[in-house]
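Take a look at the structure set out below.
For this view, one protein chain was removed and the others were kept in their places.
First chain written, first letter: the chains are A, B and C, and each begins at residue 1.
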């Protein structure tokens, strides 16, 4: 075990999987120069054929990853920033998500599309999207959104090995955080959530970087005598609904923390799942702590307060703990 | 008042708004030949400059609608089938949804993007999308999804007059249904839902064509002595949350019927809204009747049962009516 | 050179064109009878384009096609039974009943998708070519697309990618003079789609799409270039579709000018049949092929009719490798 950052975990996962399997290769804009630091030394180690700088044409090279996967390769696409998935939406939704199905299982699309959630640092609306909820509504795409280096490595390795297409959403607020990460064979199955903190009074389900804010809030709540359990689904598709429900059945209260925009967010889905399946256990409304349905502005003074914060989560928890527990007859 | 179809209502709305305002024009693939019958006679009436056949390049002409709107036009884009919005996702999400915001209010984008929800008729996965939930997660886009001819006309006219960009999702299962539709000035404000049927025991919120299935289910439930109220939000953004909550506060029970895929659907959002804001009134779980998270297959025998049906809604209602009304302490 | 075991590649070319023509004639008929659900876009008139192109390919080469999907797989050598069964939505269909008329893709023949999103095959073909290159195989990938599709960004991006990486790809624009109802000249800027090649620094070739030999020769040259590591070629086959955009649309979409009759007179199968006869092929041999194809089509239809529909659970297969869990409330009413 070594303490490495989230970005280093991505690099390790890619490196190990490329060493392990010749059919794995990486492509994306400026991956050789290695903008965010997840492919350092890769050209030297693997050659320029397997570490490919693409033209600026997301629909083209993401679709090409689909084509390459169909003939037996295992591409990792580094799409850099999630906002750049919009130009590629057609290849992702029409080809990558649907080809296996529409051709009755003839197609196989083992590929990973990585992109970071680049919010919170004055990059303005066109660079600050957190679009995973959109993709959750499209069948055929597995989605990971890890919150720590160790999960990042284990899930990315699983993603590369998966025969299904996987979107990896990498929260830039986690990039520099260090964590104990097992070296070598450390593979976390897609679809298994994790209890990041045990608790008894309230369940806080965090999404991506929202998990870390939730953990801080849990600590603050502890000081108030409120014991919060923090659940990290880690994979958004398939979603570990059972783990979430188990926790809510225990605590009777839930808050969903999600940096995405509120409407049709992962938080909305989790909330709907809870009320649908654990209603009898619920002792209070399920609250969502998300980014309101506004765009993200450049000016830091007005951008920062829009994201889920410790204060907002603590407030929500207080509200939920104090909620009337009787129901109208 | 005349009884006209949903498609005729679209045609009337377009016609009246084009007569009213010279800055309104229509463009899309094959609009002159008028594939679905919503622009019959338009070239003769308005000339080929205002009724424009576009190249097959959705990102190009939808983005061009944005540009034309910025300089004072009011384009109506007929994108035909909703699945063809994916190639245009970047112009919709990066330019049309965000330009007013990112430029601090300097830009004005009065435009309408129409597309139909083309499901249920063996068109296979690439033509059967119901992608409005994806757009609900993107701020800056108003969204209408009417369920009857009268609402279609009134909302489309409001959409054309709106200074905000509006996506119009037109459910093809409603196309041929006739309805009393006021002639001339009939404008329904964006953001106002409608009670399609009053009831006391259970609230069924329908989305797009889901409303009509819900109405049929309500009738069937009446025979069982269950009084269902059917709510049609009509506009998905802004969503008339208050109308939904009022009804649920009255009935204490809710079912969300939505032809979209379950995960992160409009139904999920509505459910989350209800549990967040009307928990005290809830006497049973909020159930979603949606299309499961599979793609839509070509073969009609296996396609049709995937959509919300009267039977599934009735079942859900029975379950909700019989649900235990006590809560754990 | 044919690779299907037939002895005379000329006869094989003729046979494949006949198979497309007759397969479609049957399909069109039973669609009118309501036996085929969904839309049906016929390829009749364009057979020389598809067959000429595919005859220049090896069996292990890749191909990507379009919504007008009956022609390409048959041109590449696909069996008719699974294609016809697919049209009827049967489990034995080439796509297990999931795809239908717009998606008759036979992966066993190297077909990587007949995709009904216009233009979307471009990046896929580039990717397949990239895959072949990375694997050190000398396979090529051929992308069919329409004149209308040339306006899509996906086609541009696919061609630019293939050109800049010198991928073994061939882009074949089947210019049948129309999108759905829109004449090419109203939608596609420039004289010829092939002129776009210049901008990518690759060869752009225009060929008579009604002449199967001419198409084959042009594609063969492009395939040789591609296999030789010299990168992609853009080929435009000037062709024509006889039918409306799709069958049974309620009314005619595609406007027909006086040139319609001219085109029909230049029928690719008639032209080629004549050429073969002039080259000494016995008419009887050609008639025998026609007859054998008719039998094949009849057999395919019988097979399709005899086949079972998929069962409901199969709707949940192939979203992912593992079958999706089926919600009980849905299952209950299926």
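Here is the rule we use: a residue touches a chain if its C-beta (ideal position, glycine included) is under 8 Å from a C-beta of that chain, and two chains touch if they have at least 3 such contacts.
Everything quoted here is computed from the prediction, not taken from an experiment.
Participant: Specify the residue from the set C:134, C:163, C:205 or C:223 that touches the hidden chain.
Facilitator: Touches the omitted chain: C:163.
Participant: Even though one chain is hidden, which residues of chain B still touch it in the full complex?
Facilitator: 23, 25, 49-50, 52, 54-55, 57, 59-73, 75, 90-91, 94-95, 99-107, 139-140, 142, 162-164
Participant: Could you please point out the chain A residues that touch the chain left off the display?
Facilitator: 29-30, 32-33, 35, 53-57, 59-60, 83-84, 86-87, 121-127, 289, 292-295, 297-303, 305-306, 309, 311-312, 315-316
Participant: Need a quick check: the contact residues on chain C for the chain that isn't drawn.
Facilitator: Output for chain C: 151-154, 156-157, 159-161, 163-164, 186-191, 195-202.
By our rule, only the chains that are shown with their structure count from here on.
Participant: What is the chain whose Cα centre is as far as it gets from that of chain C?
Facilitator: A
Participant: Just how far, in Å, is the C-alpha centre of chain B from the one of chain A?
Facilitator: Averaging C-alpha atoms per chain gives centres 29 Å apart.
Participant: Using Cα averages as centroids, what's the distance between chain A and chain C in whole Å?
Facilitator: Taking the average C-alpha coordinate of chain A and of chain C, the gap between them is 39 Å.
Participant: Quick one: chain B and chain C, Cα centre-to-centre, how many Å?
Facilitator: So the centre of chain B lies 35 Å away from the centre of chain C.
Participant: Residues touching two or more other chains, restricted to chain A: which are they?
Facilitator: Within chain A, residues 59, 90, 94, 101-102, 139-140 contact more than one other chain.
Participant: Going by the contact rule already set, what residues in chain C reach two or more other chains?
Facilitator: Those would be 93, 95, 97-99, 103, 115, 117, 120, 153-154, 319.
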